[in-house]
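Only a single protein chain was left out; the remaining protein chains are all shown in position.
The letters A, B and C name the chains in turn, as written, and every chain counts its residues from 1.
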Amino acid sequence: MRYSGFRVLKEALTGHKGWKPAWRDAAPQPRYDIVVVGGGGHGLATAYYLAKVFSKSSVAVIEKGWIGGGNVGRNTTIIRSNYLLDGNEPFYEFSMKLWEGLEQDFNFNAMVSQRGVLNLCHTDGQRDAFRRRANGMRLNGVDAELLDADGVRKMAPFLNFDAARFPIKGGLLQPRGGTVRHDAVAWGYARGADSRGVDIIQNCEVTGFKIDNGTCLGVETTRGFIGAGKVGVAVAGSSGQVMAKAGIRLPIESHVLQAFVSEGLKPIIPAVITYGAGHFYVSQSDKGGLVFGGDIDGYNSYAQRGNLPVVEDVCEGGMALMPMIGRAKLLRMWGGIMDMSMDGSPIIDKTDIAGLYFNGGWCYGGFKATPASGMCFAHLLATDAPHETATAYRFDRFRKGLMIDEKGMGAQPNLH
Amino acid sequence: MIIPHPLLGPRDSQEFTYLGDVSLIDRPDWQATGAVDQFHDYLYLRDNPAGLHRELWFHEQGDRSWLVVTRDTRTHEITGAELARDVARTKGRST
Amino acid sequence: MTRLSGGLIDRSQTLSFSFDGKSYGGHPGDTLASALLSNDVRLMGRSFKYHRPRGPLTAGSEEPNAIVELRNGARQEPNARATVAELYDGLNARSQNSVGSLRFDLLAVNDLLSPFFAAGFYYKTFMWPKAFWEKLYEPMIRRAAGLGSLDGQPDPDMYDKGFLHSDLLIIGAGPAGLAAALTAGRAGADVILADEDFLLGGRLNSETHALGDTSGSDWAKAALAELASLPNVRVMSRTTIIGAMDHGIYGALERVSDHLREPAPDTPRQTFWRIYTTRSLLCAGATERPIAFENNDRPGIMLGSALRSYANRWAACAAQDVAIFTNNDEGHRTAEDLLTKGVRIAAVIDSRADAPKTNRYEVFAGSVVTNSAGRLGLTSVSVRLANGETRKVACQGLGVSGGWNPNVHLTCHQRGRPQWNADLAAFVPGGTLPPGMRVAGAAQGILSTAGALSSGAAAAVAALSDLGIKAKAITLPKAEDTPFRITPLFHVPGKGRAWLDQQNDVTVKDVKLAHQEGYISVEHLKRYTTLGMATDQGKTSNIGGLAVMAEMTGKSIPDTGTTIYRPPYTPVSIAAFAGRSAGPDFRPTRLTPSHHWAAQQGAVFVEVGMWLRAQWFPQAGETTWRQSVDREVLATRKSVGICDVTTLGKIDVQGTDAAEFLNRIYANPFGKLAVGKVRYGLMLREDGIAMDDGTTARLAEDHFVMTTTTANAVGVYRHMEFCRQCLWPDMDVQIISTTEAWAQYSVAGPNARKLLQKIVDPAFDIGNDAFPYMGCGDITVCGGLRARLFRISFSGELAFEIAVPTRYGDALMRRLVEVGQEFDAVVYGTEALGVMRIEKGHAAGNELNGTTTALNLGMGGMVNKKKDSIGSTLSEREGLNRPDALCLVGFRPVNHADNFAAGSHLIGKDDVANAANDQGYLTSVAYSPNLGHTIGLGFLKNGANRKGETLRAVNPVQNAETLVEVVSAHFIDPEGDRLRA
Partner (left out) sequence: MHDLAALTPLGGATAKTETIGAVQIAEITDRALASVTCRAGQAKAFATAAKKLFGGAMPDPGHWTAGDPFGLIWTGPDQWFAEAPFASHEDIARLIKAGLGDTASVTEQTDGWVRFDVTGATVVDLLERLCPVPVRRMQTGAATRTLLEHMGCFVICRTTAQAFSLIAPRSFAGSLHHALSAAARSVA
């Protein structure tokens, strides 16, 4: 059933009787060609593109809880493709292009809002690094602008220019960056995949993999064995746990990232703004809440909750950068479990077990990557070859010394 | 969080800096055969358990001790803390 | 005036305040809501989506409707709850979210169009044409959405933070909390009793039950008086415990000055406390819930308990004629209390067939309210009687009692799940509570006053016994102990809209639609309909929503799901979390030994981490920074310059294994470094990437002093402690930072030695033979002051670094400048320092960027393979040793008049400028006044073998491009003759 303004009108006048479930609550069949483990944004997007782009007719997504209950529904909704390194930039730009056509493509308004992402710099060294990054983006055909302090002032006059501990020297602006209504992404992909025949199986947790001399034949689940030609795992936050069931250790640690939203306010913050001298970034949702966050808590955790030091650190950053938000009230805080990889970049690759594929290690980058991650994982699952924008996301890059380390922090996940 | 420091008692975790899995103490022998692979596994691969985790914390704003803290990554409950130097010795790292 | 008799307000004083520009009077003890009600003002706000007229639903912090903008200008606070805003003289409040006036809100048209605005409608439209989203739809939606507004000026108030420690934290000062506090306080335990209200006592101040022979509020007053007299008890009013964090840490927001027009000088508006407690006791009470029916959101329709609070505590009532709608006995208590206060009870509509009978007011048993009327306030309700016929009941007020929800919120903050209690038809604390927490009173589901008192006292005894403190429960007064009878009813079936979440305008229909579209799980329901996502965090709406969904799925409420709550319990101002670390005080500032002198010279300072360093020293007549920097560079290379380099990390390394230790943490060897010598060291991370570099001097066989970069001082020290304690626990090596103990100045230039000889005491020969390049030693200066001298050079000149005890740093700088006049000595800042190190080709922060290896830096040969050292093994990986690896080289413009910028990328002369042709990038660029043109350092693929090649330095983001030539990174004195002069 197609969504449209006309349809909304018609249903409004007929008591909304015609709306159908956005997706079927499917029961597992004995076997699928491809089973995607994980009903989050990446898993659902993978299934959607497997069906739509690679015409796969026998695909299932299995989810231990309810779809969209993980990081796709627990993030700060930012999309951008302002990456530094060639291993990353083409991939995230591919993702940005998919975002730009996504709503029309899957017929669901995810409120993709290209209001701009502004990263502030506060030292000459940061400005040099931003220039290198901006030029790298341009060389990759991506939009980027370098603003000086006046340029920033024009765009965000409410920032602390006059009494700042770390003065604002300028910023890197990606006009095409912005925000997306995160839950809608999961629902839109689910609805799109479902309408193309994908079985979305909720409350179905993987308990093990059936592996027969080096080949994966399917998954054991709380709802029985499900045979599969290929199994793709996309379970951010639980990657270590799920892959351990296949005897695989990962270059990943799980950490908690907190996020915050304020009470609703009339529009006051135009773009996504990130502080360069502290841990604080913010945007304002269409509903009016200030959606903000900062750094991860820094210790391994699966608890989906954090602690006060980071809450305070983030608010300190906010009050250093934009003291006008002081009397806005923080309404909710929550935590998401991040797959923090050893170089801050993700993995989309085959494993040593035939028929078992892995997608994870997204650190903070997961939400903005959702469409491209889905497309590239679908490409790998369908063709057994990496998508051209994801060739660097291999397991063996650490063994070979080919890390993709945007922040230059080395093998310490909580610093990425 | 509160870290039960073996010498100083309960301390706010904000005084500490976190490093990670205690296995980072087990630095391989540089002269072993396949040393590069051993160092790769040592530096890059993690058990990343959902449950008890022995991990390294540095009392940076305190007495500069490295501690090995045993903490449940699902509940954050801490069941032990030792001086990392003692742990290193029991792991046979005395020179 | 609907001001009743009695109440806990001070009628001897009248406070004047204004709402939407109109002024009114109230009394100390009033809230904004109670004062407005007593002035017959019921309309206080508009709802989020349909802009429906709204008045207060509650009398507490769970309020969804009566939220206003408080104060003006920079102190304007959006979304303040009128129900808890303490009245003060001159209070100024305005309604929110209306276009036009509150009474005639233009956006009320949304209400007429409501069929089009059903749950999630926006996910299904606004998609065409694509470009319209940012341009038209989104701005439209954003303007209509949001609630209150920020003023846009910096918050002028001050906020404190604090840290408290207790044996027992008691959350809530109602009957349970007070009984617990008295019990624990008398036992001598360290007790903190916190309550969000400004008048402690909880429901004791809102109910009419007697405790023993006194009223509830008098008993509370006496209890508080005793607690105040106990030194081991800290009573914190106006303090909300907002979260239960790990290991017994609780966040608490104390509203120190919000009840004043503005904070007193130097005192904070609010204080955010971190409370460390070994045990806690949750006595947070319960929140009454409404029953949904058609048009159940009109001003005048309130919770029954709120009607009682307003009448008994604030002597205020919404109306002369009040009807009651209840599914339990509480409704009758409300009727009785109002009658005693002289309010007319139009009827009590009790959904239960076995409703209590009385002749004091009319009771409709087995009946329900099906609708209400009244545009801006309630005028009547429609009642469907047991016999099926419908009757209209005229009333301006309706008290709704749907049962109590225990305030389990804090029990969920560590993801504990509440459990369903069928007798109460409510969720009660269950699952795993935060460690050390107990629950008592209504929060535990014990709804009688007597039960609250006894459970509070008992819980305190139990909590203290955990800590080995013997406590005896206080003797309790005789109190109300009626059992709670309820027949669950969450909503009255009907065609029209019945509100569940009043602020977000989520109706029963919306939940049904969510079910129809498959958004069945609680998480989907909340996110799709926005149920419970408003500023009240669903305190009055979540259970109702669950109940409707349960009906749809045919499951029980607990099988349908529970919602667990997250911090904060009530919203907290962002400024309070920041405390004093805001604006210019965001982080502390570190000053160098010569700072005060430099400031006197009018130096321009720059932030380097937390340090402030002199960037350059403008002289009279200099109009641009370049003039100053060029002068400083030229004068230094011509004669001599002085620079404060104290910020570099200094680590004292001692012990019989000190040399071997350095061998292992540096890539290059230190074992054979002679005493009295200095060596450059390159430190790698274990992954083979450069971590830091610096010089290390050997002061004695077992004593070294290492320098680190300013940026990495802390990280390097941490790393060395890790190596010392965790990797090689029995090496005899001791380290300690000594960065700030010594003021260290670089003296560089052909006349550096001559200058120093003026202050170094004659006993010390610093001539080239006695004190050659890379020499070091203890000396005395200026007639006997202990000092250290290092002959090292960052500038490439003949240079020394001299260190004296920091307290003498200021005087030494003045002395060097004074004796330096004869040589036209200059003092130079970090800019000139940077120019000279680029001229010399020294790598710094821009080159040591966390991704570069020794090989990249042209120091591959330094990684000694005859020994074990951190990073040595993994630096052998193929990816770090590719033939086309990036290599640090120098660049100069082919046309010397041209400029280029750091961050430019390098593209072959005839190649298209794109990522595929990217050859590298420029890291550090400066104008060299010595060479008379721009120079740069950068990383170039296979750079070592490309000297003389011409490339394009492209800077598309600034539409710039320059032809550059690849040259040696050492622009000045490549042979190093000057160093050794």
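Annotations
By our rule, contacts are C-beta pairs under 8 Å (C-beta built on N, C-alpha and C of every residue); 3 or more make two chains touch, one makes a residue touch a chain.
Keep in mind it's a predicted model, so treat the numbers as computed, not measured.
Within the full complex, the chain left out of the display contacts the shown chains B, C.
The chain that is not drawn here is touched, among residues C:Glu262, C:Glu362, C:Glu480 or C:Asp810, by C:Asp810.
Of the listed residues C:Arg274, C:Arg497 or C:Arg664, the one in contact with the hidden chain in the full complex is C:Arg274. Taking the complete complex into account, residues 7-9, 11-12, 14-15, 60-65, 83, 85 of chain B touch the chain not shown.
The set of chain C residues touching the chain not shown comprises 158, 160-165, 266-268, 271, 274, 276, 580-581, 585, 587-593, 595-596, 611, 652, 654-657, 702-703, 730-734, 736-743, 780-786, 804-812, 815.
One rule holds for everything that comes next: only the chains that are shown with their structure count from here on.
Between chain A and chain B, the centres computed from C-alpha atoms are 30 Å apart. Here the CA centre of chain A is 22 Å from the CA centre of chain C.
Multi-chain contact residues of chain C (touching two or more other chains) are listed as 245-246, 249, 274, 414, 686-687, 874, 877.
Counting partner chains per residue, chain B shows two or more touched chains at residues 1, 19, 40, 43, 75-76.
If you check the complex, the residues on chain B that touch chain A are 1, 13-14, 18-21, 37, 40, 43-50, 53, 55, 71, 73-76. Within the complex formed with chain A, the chain C residues making contact are 48, 75-79, 115-116, 118, 121-128, 130, 133-134, 138, 141-143, 145-155, 157, 159, 161, 243, 245-246, 249, 251, 272, 274, 413-415, 509, 513, 516-521, 523-524, 527-528, 530, 534-535, 537, 566-568, 571-575, 577-579, 581-587, 589, 606-608, 685-689, 845-846, 849-851, 874, 877-881, 901-905, 913-915, 918, 921-925, 954-958. Residues 3-5, 7-9, 11-13, 16, 19-25, 65-66, 68-69, 73, 86, 89-90, 103-104, 107-115, 122-123, 125, 127-141, 144-146, 158, 160, 163-167, 181, 183-184, 187-188, 202, 262-268, 277-278, 284, 286-288, 303-305, 307-308, 311-312, 314-320, 323-334, 397, 399-403, 405, 407-411 of chain A are the ones that touch chain C when the two sit in their complex.
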